[in-house]
Each structure stands twice: as structure tokens, then as C-alpha cells.
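Below is one structure. I have some questions about it.
Complex shown without one protein chain; remaining protein chains in place.
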Amino acid sequence: MSARPLVHALRDPATVTGLDESGWNALIAMARAERLIGTLAHRIGDRPVPQAVRAILTDALTDAEREARQALWEADRAAEALAPLDGPVILLKGTAYAAASLSAAQGRFIGDLDILVPRDALPMVEQALFAAGWEWVKSDPYDDAYYRQWMHELPPLIHASRDRIIDVHHTVLPLTARQTPDAAAMIADAVPLPNGLAILSPEDRICHSVAHLLADGDMQGGLRNLWDIHCLLDGADDRRLAQRAARHGLARHVRQAQRLAAALYGDGARLTLWDRIVIARLLARDGWGRERRKLLVFAFYIRSHWLRMPPAMLAHHLFTKWRKGHRPA
Amino acid sequence: MRHQLTLGIGPATFRIGSAWRQPLDQLARLYADYPQPSGTIADFTVRLQPAGFTRRWLRPSIFITGDHGLADAAPMSLAHGLLAAEMGMNLQMALGWRRHLLLHASSVERDGRALVMTGESGSGKSTLAAQLGERGWRLMGDEFALLDLDTGMIFPFPRLVSLKNRAIDVIAGEAPPERMGPLLAGTAKGDIRHLVPRADAIAAMGQGARPAMLIFPRFGPEAELRAVGQGEVFMRLTQASTNYVALGEPGFAALTRFVTSVPARAIDFPSGDAAIAMVEQLWDQLP
Amino acid sequence: MSEPENSPEKQDDGLNLAVPSRRQLLMGGAVAASAIVSIRPALANTAASVLNCTINVPDQARAGQAIAPTGQVVPAGTPGSFASAGKPFTGEQVKQAMRGGRLPGTAYDQNQAYLNYIRRLQSGTSGFTCYASLQMPR
Partner (left out) sequence: MTTQRYRREDADATVACALEDMALLYHRPSGQTHMVISPVPELLDQMGDGAALTPQELHDRMAQLYDLGPREEALAQVEAHLAELAALGLVRRA
């Protein structure tokens, strides 16, 4: 048992009408575990489904709608707090898709607010956010220094009265990653929004999402990330995308993402061995919502750290974390 | 998962998976009289899974999770499996239910009208509801009261009543042994036994009632009665609701309708009997 | 038991709550104290406690620890921190202190630390704090 039924339902929602009761239980549990229940509800639309399922899908759409509204409000508060700086502030990921009402946003779970700012604006941005009521999620000096030196973002901040988290990025991948995407070019080509914020250009949105999935992360929530990419690729200009990907050193990753999206959500693609391993990791979810293929998942977890930093520093980092009793979340 | 059970409580259907048979057997026995849910499509999945790789056999301990989970939920011993399953269902309702405003409150019904009682854990609301349930009131629920977003009616969630410590003997004296669950000794919250609601309360679990009074009960040194301002009632009910924020404007409309139409009292009581007397007296004074 | 006079149907869409008579308008204390409390279920510990019962500083589960000036709970004896209050404060006492008064038996900066702790009680995961603290053992 893997997450394949979820992939099938997203690719071809008409097929869900053939599901029996245990099939529905499994589909709903894995969709919730992968945080794709809202997207699934949107894809199914008003096709006939059992009454018990209709109630669940309606709840999911209500949640997604509220989620989008709260995410846009959080962006509005960030725009308000950072307006005096009049430097570029670019929305990333879910909030960006919602702000530009892209297809990727429909029914999507959004969660934290991610923004991209020029690296030299970080101190002013940090100060402005503090003045407007944000504070560190956890004040741990080691994390703080580690983030500032090696990571592509500030430590996460949480707003005192709204309990919403903001991640401020100054580039796309950790500074130590093998690829070094051109953040300045992404900022320069950003598309302005009415509220003073901006979103990445269509090509850069894809490159950013691909970098997050294939060049950085341990693929937690990978099916959702790949669904974003599948939606963003729809109508993208392949030539410009290939040029942009090359500029960011992500050409290989973007081509792989195109194959994976076509294989899972599109009309199919010829897959390499590495593609199949990645797909096996993405589908590691069963009909009870449990993560499966634990060793494979753990291997990708180690890989994500390896990609972020050279071995010596990785050992030091893990040792310090272990000594401070940090359990991986 | 190795073992599985589907339960219908009030309007919600739960699919509970477990690595062990014992908790599900206990549940099935205690929920035997409950109407079978119309189908097996579940609103929520609950999982009782081993807390660690070896914990399936070696000193088995349960990690409670499901559609919604708590990363740092404390593992529980298999001996407390019944309680773990109950908490697993509560967790899903608290985090996932959207079809009513969920109030962390107990409720009972008499002649078509509902009495709602809310207060922190240990305020005696479950025990009081159970006692009223044995004295001519219909028990609607001891943990969650479901406020209908359109009509303002209260709907039941008649799960097994969880009795803690002293309350066990109080209720054991009033309810027949076959409606009492096993004694779960030494849980994180002391000794616990479950009480199966009366058959008529279970049969009527689909019937709502118009809320007529809200009470904030509290176990206290001496009997005391205090009116509670609407501002304070509203504030405390937003704390006692786990889905108020998630419901958005319909939640605001439902809660303001409740607060402006249902009179509220805070009662301190030194004993169960004193509490029952105060409740009956307040209820008789209702217009 | 009189029915409250504003029946539920009278829900205003505009904001014509204000009574337009030339009455004295309470403008707030010396320092323009907040006339707004934003509901967040995470307010459980503070708001409900502020209105009528008691607040322990820090809460019972962490009784032995101390309070840093920022209001965070730190190990007892941390330099610059204040020992726990020992006895709970009533809702009224906290309400007065938040409006510019002082918690009984506290020095100035000790009072600030305790108030920061109480304000910090307000942050927490939204929606679940009230439930988690009731069911899951700390």
C-alpha cells in the first residue's frame, strides 16, 4: 500500500466515483497526512460522492478558504510592517500562489508566511518586524548563530498576538548548498502586487519550488510540493524556464521535476533509476496515514543535511544538537 | 493496521486502528448498545501505535495519533489502552470537527431544553452530568457540547463518561455494575473508570435541545452562586472552544447568539448533592 | 430571570452601537490603556483567569523555576531572574497591574517580569492550548 491512490485521484478525479468505503477511508487518511485534502476536495468538485464523503470534503474546502484568507492577512500585516523600508519584499510558496490566485493555490494548505528580501536588508527587516510585534519562535543562541551564518533565512519569527510564523529568506538555498541560485536576479525580476509586495516571475517560481523539493529538502510534504510544480508548469514557457534554470544551476533538477510531475500527475514520462527512488520516497504513505519505508525516508533525511553543509560541519552540527538534547521535530 | 473498529458517537464516525486487540475489544464491549453508524466511511482516523520500534512487545506503550496528532503526546501503557482510544477520539474532534461550534462542556437535557456546564478539567462537570443523568435528566455528553451553527441548538456527543478518582465511588453507588468500565489505575490523571450512558440517552443521541442555561461549576469549600456577565461568558467560551477560530464568522454568529440568549451562572459547591440541589433550583426558576 | 434586552436577532452590520448622547466618554486611564482584547483561544490561561480566578506565576507544573525579566521561565537561581510568586494572584489583581498598578508584594522590576510572563501566557498554539492543557499530561 502506498500513496498511489491519492496521486490517481488528483490526476484523474473522475476515478474516485468507483471507490468503495475502505477505499475512501484510505484516500481521505493519506490526503490528510500529506495535507492535500483541500486540493483533493477542489479537484473532485461536485462530482457524485457518498454523503459521508461530501461532508468531509466540504469541511476541507471551508478550512482551505479560511487558511487562504489568514495567509493573505498575514502578508498584509507584513507589508504594513515593512512598508517604511521601501525595499523589495517578495512572497514565496503558498502565500504567493494565493496572492496571485494561481491554480496551485486552490484548496492548498498554506501554513507559514515565507518572504524573500535582499540580504543586506535583513537587519532593517528584522528590526521592523520586531517593532510590529513579531518575536523569535525560540530564543536559542546556537540556533541563532547557525541560522545567521549558514542558512538561507533568519530563524523563524512568530507574531505575539496572531500566533502566525514568518520565515524571512535572503536567498533560495542554504549558503553551503552545492547549487547557488541567483537570488538577486530573482528579486530583480519579481512581479509587483497591488499591496506593495511582489511575487517571483513564473519561471523563478518554478525554480524556487524545484530547489525546495529536490535540492534542499528531505521531501517531507513532497507530494504537495510536486503538485504545486505540476500546476506552475501548466502554461510555462519551456524555453525561458530552461534558460532560467540553467542560470540558477538548477537545470538538472527542473528537468527531473518535469519528469516526476508528468509521471505522477500528468501523462507519464520516461524515468531514470534516481527518479524511481525519489518517487518511492514520495509515495511512502499508507491508507492509515502512516509514513512507510522508514529506512528510505531516513536516508533522504540524512541526504537533506548532507546537501546543506559539508561533512565536517554536519558532524559538528549534529553533535551540538544531540548534546543539547534536541529531538528532530 | 492489525486491528480495527468503527464507532459512531453523536454525529461523528471514528475509524480506530490499533497494534493490539485489547483496547478495541474493551471499546467494542462498552459501546455495544450504540447504534451502528450507517456506513464505515469515517470522519476521523485514530491510530494507537507502538511508541517505539520495540514498544510493540517489550513493555508495550501506546502513542496516540491519527488524522491529527500531537508530536509530544505522552505515551501511555497498554493497560490504559481504553483511555488512549478515548483520548484519541477526543483529539480528532477537538482539532478537526467543523460541523458545530465545539464547546469543551458537559450537557444534559430535560423537557426538551439543555443545561450546559463548562469549566476546566477537575471542575466536577463530568461527575455532575453523570449524576444528573442518573436522576431523570438525559445525559447529552460529558466532554463536548455541539452548538449548531444555524439553529443554536445543542447536540449530543454521548461518549463514555470518564470518571476520575473520588467520582468513581460516587457514581459506582448509583449506576449498575454492567454500565461501569474496567478500573484503569495509575493513569497520568489518577484512577479512571468509564460509565456507559443510559440506554435511552444513547438511543436519543441524534436529538438536539434548545440551550436554556449555562453553568460554570466549581468544586469549592462552600456553596455560592454568582451571575456572570456576558463579556466574561463570551471570553470563557472562546477558551472552552477548540474550533471557534477555525469556524470564522459562522462561529462568531453562533457564539454571540448563545451568549446573548442563554443566562449564565457560576456555582461553587462543596458536594455533589449540594450541586444537584443548586442546579434543580436554578432550573425550576427558568421562565 | 429577565431575558437580556438585546435579543440575538439585533446583530448590527454597521457599528451603530455608540449611544449618541453628550455623555462623558471613558477615554482610558493615564496611560491610554488598551480598550481592545483580541480573542485568541491561546488566551486561555490569562483571559479566563484575569476575569475571575487565579494565576500562578509560573504555573504549578513549573513551580520550582524562576522568571526572567522577559517573562520567560528559567531555572531557579539564573542571575537577574525572580523567584516564583509563591501564591497565586487573583484576576482582579492582574487586571489592575496590567492597567498600570502593581502586583501585591512585588518590587517594580519583579512586577514587570511577572507581567511579561502573564502576557507571554497569551502566546501559544492557537486553538489547541485550551484543550492540550486539559487532557495531555504536561
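As written, the chains take the letters A, B and C, and residue 1 is the first residue of each chain.
One rule holds for everything that comes next: a residue touches a chain if its C-beta (ideal position, glycine included) is under 8 Å from a C-beta of that chain, and two chains touch if they have at least 3 such contacts.
What you see is a predicted model, and the numbers here were worked out from it, not measured in a lab.
Counted over the whole complex, the shown chains touched by the missing one are A, B, C.
Note on the undisplayed chain: of the listed residues A:Pro13, A:Gly133, A:Gly196 or A:Gly266, the one touching it is A:Gly133.
Of the options A:His8, A:Arg54, A:Arg119 or A:Arg162, the residue whose C-beta touches the omitted chain is A:Arg162. One of A:Thr39, A:Gln70 or A:Asn225 touches the chain omitted from the figure, and that residue is A:Gln70. Which of B:Met87, B:Ile192 or B:Val245 touches the hidden chain is settled by the complete complex: it is B:Val245.
Taking the whole complex into account, chain C touches the unshown chain at residues 4, 6, 11-18, 20, 22-28, 32, 34-40. Looking at chain B, the residues touching the absent chain are 229-231, 234-235, 238, 245, 248-249, 252-253, 256, 259-260.
Remark: the residues of chain A touching the chain excluded from display are 66, 69-70, 72-73, 76-77, 80, 132-133, 162.
Going forward, only the chains that are shown with their structure count from here on.
Interface comparison, B-C versus A-C: the higher count of C-beta contacts falls to B-C.
Chain A and chain C have CA centres that are 36 Å apart. Centre-to-centre spacing of chain B and chain C amounts to 28 Å, using the average Cα coordinate of each chain. Touching two or more other chains at once are residues 246 of chain B. The multi-chain contact residues of chain C, meaning those touching 2 or more other chains, are 40, 126. Across the complex, chain A meets chain C through its residues 139, 158, 160-163. The part of chain C that touches chain B in the complex is made up of residues 1, 3-4, 6-8, 11, 37, 39-41, 43-44, 47-48, 51-52, 126-128, 130-132, 134-137. Chain contact summary for the complex, chain B toward chain C: residues 70, 73-74, 87, 90-91, 94-95, 104, 120-121, 152, 188-189, 230, 232, 235-236, 238-246, 253, 256-257, 260-261, 263, 266, 285-287.
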